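Of the protein chains in this complex, one is absent; all others appear in place.
Then we have chain A:
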């Protein structure tokens, strides 16, 4: 027994306690058995329903063709590499832009009014516009401006659309985090002689950051997938490459390959995030009960 350590060496569980332990053990075994059987039943039924459907043979050939999967894999992976690069670069820019907007929106005082208004207008507009629309507008309109010094590649303008659209959402996540830090923390910082900026940087933001990690990661996962939307501009990312592969013989397996690959990116990311958040002391608002 693990709980019979040195300080408790003279303790033997009473009959009542032994009976309780035994009952808990039996209940745990029974619960696990029920869960296992019901899970198998459910998955088996669903799987059976799909496999025994009249069109299954055709669906299997069109969507789950192993040879097609293998032959299209290199092209899709190559496209995915572009998605990953777009995502990383955009995410860094989004963090900088959104944090700036969030800080501006939490400034007080009449001097900051124009900045606050600008921040609010930006968030309102870009949260209101569908992402696909922003991609179309910037992706085709941006290059048409022929601005000096700015590239005309659809990759650049598609990325810009992602950054502008996502920053509006992420700014609100940051703002919620900043405003969730109790005012008494600012008070304590200022009473020590820290300036407004020092208090923000060393007292408020570290606490806010910790609280918004889960929603931030939610947006990062979402960005991973939405980075595929720039395919509409003709950028050859994973989705576009899968589409090209599909067009060869009208076999849709490459789409499934792309889907699986996207999941392979996002699921480990979610697990990593959970671990990072816990390490940073995040246990969720409800605690453990």
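Definition applied: contacts are C-beta pairs under 8 Å (C-beta built on N, C-alpha and C of every residue); 3 or more make two chains touch, one makes a residue touch a chain; residues count from 1.
Definition applied: contacts and distances are computed from a predicted model.
Asker: Quick one: the chain not pictured, UniProt calls it what, "Putative DNA modification/repair radical SAM protein", "Amino acid ABC transporter ATP-binding protein", "Dihydroorotase" or "ATP synthase subunit a"?
Answerer: "Amino acid ABC transporter ATP-binding protein"
Asker: Return the single residue from A:85, A:116, A:210 or A:225 that touches the missing chain.
Answerer: That would be A:210, which touches the missing chain.
Asker: With the missing chain put back, one of A:116, A:190 or A:225 would touch it. Which one?
Answerer: In the full complex, the listed residue that touches the missing chain is A:190.
Asker: Residues on chain A that touch the omitted chain in the whole complex?
Answerer: Missing-chain contacts on chain A: residues 184-185, 187-195, 198, 202-203, 206-207, 210, 281.
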